[in-house]
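What follows is subunit A.
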Amino acid sequence: MTYVIAQPCVDVRDRACVDECPVDCIYQGERMLYIQPDECVDCGACEPVCPAEAIFYADDVPDEWTDYIAINAEVFDGLGQPGGAGNHGPLGADHPRIQALETEGAGA
Partner candidate 1 sequence: MTLQDLDIPRLRGLDLVPTSSDKQTARDYSSDQEVRWCPGCGDYAVLKAVQSFLPDLGLRRENIVFVSGIGCSSRFPYYLDTYGMHSIHGRAPSIATGIATAREDLSVWVVTGDGDALSIGGNHLVHALRRNVNMTILLFNNRIYGLTKGQYSPTSEAGKVTKSTPVGSIDHPFNPVSLALGAEATFVARTIDSDRKHLTSVLSAAAAHRGTALVEIYQNCPIFNDGAFDAVKDGDTKADAIVPLVHGEPIAFGTGGSKGLVRDSLTGGVKVALVAEVGIENVLVHDAHNSDPTMAFAISRLTDGGVLRQAPIGIFRQVERPTYDDQARAQVAATRAATAPDQTPEAQLAALLGGGDTWTVG
Partner candidate 2 sequence: MSTSETPVKQLDRVVIRFAGDSGDGMQLTGDRFTQESAVFGNDLVTLPNFPAEIRAPQGTLPGVSSFQVHVADHNILTPGDAPDVLVAMNPAALRANLADLRPGATIIVDTHEFTARNLQKAGYAADPLATLEEPGNALEAFQVHPVNLTGMTVEAVKEFGISRKDAARAKNMFALGLLSWLYGRPTEPTVTFLERRFAKAPAIRDANLTAFRAGWNFGETTETFAITYAVKPAPMQPGRYRNITGNLALAYGLVAAGVRSGLPVFLGSYPITPASDILHELSKHKALGVTTFQAEDEIAGVGSAIGASFAGALGVTTTSGPGVALKSEAIGLAVMTELPLVVVDVQRGGPSTGLPTKTEQSDLLQAMFGRNGDAPVPVIAPQSPGDCFDAAIEAARIAVTYRTPVMLLSDGYLANGSAPWRIPAVDGLPAIEPGFATGPNHTKADGTEEFWPYLRDDETLARPWAIPGTAGLEHRIGGLEKGDGHGDISYDPANHDLMTRTRAAKIARIADSLPPLVVDDPSGCSNVLVVGWGSTYGPIGAAVRQVRAAGGKVAQVHLRHLNPFPKDLGEILRSYDRVLVPEMNMGQLSLLLRGTYLVDAIGFNVVRGLPIKAAELADTIHELIDAASDTPSRREALR
């Protein structure tokens, strides 16, 4: 199991969770933050501090956002476990499906 960041983070990226994470497993994409699922230790420190209420325990992700479980994992394909966001720095990219999301205010 792991914690997962979902849609409310997109284009918010508050980063309160990054400060809170004891194992530094929350990585910064261009439009949202991602939790490395293998590095996450399930401690739950991030979830209550998110102002956007974007973080959920995997079992509790609302139905409309369950695809974010895969999105958080897949963004690390090819990267593996970088061993800490501080050392690694920003990802410089997003999951393709996040990238493809329309920006707020751009109209549907």
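Note that in this section a residue touches a chain if its C-beta (ideal position, glycine included) is under 8 Å from a C-beta of that chain, and two chains touch if they have at least 3 such contacts; residues count from 1.
Per the selection procedure, all candidates are chains of the complex that A comes from, given by their letters.
Quick caveat, the model's predicted, so the values are computed rather than measured.
Colleague: In the complex, subunit A is touched by which of the candidates 1 or 2?
Modeller: The single touching candidate among 1 or 2 is 1.
Colleague: Considering only the defined contacts, which subunit A positions touch candidate 1 in the complex?
Modeller: It is residues 20-24, 39-45, 47-48, 83, 86-87 of subunit A that touch candidate 1.
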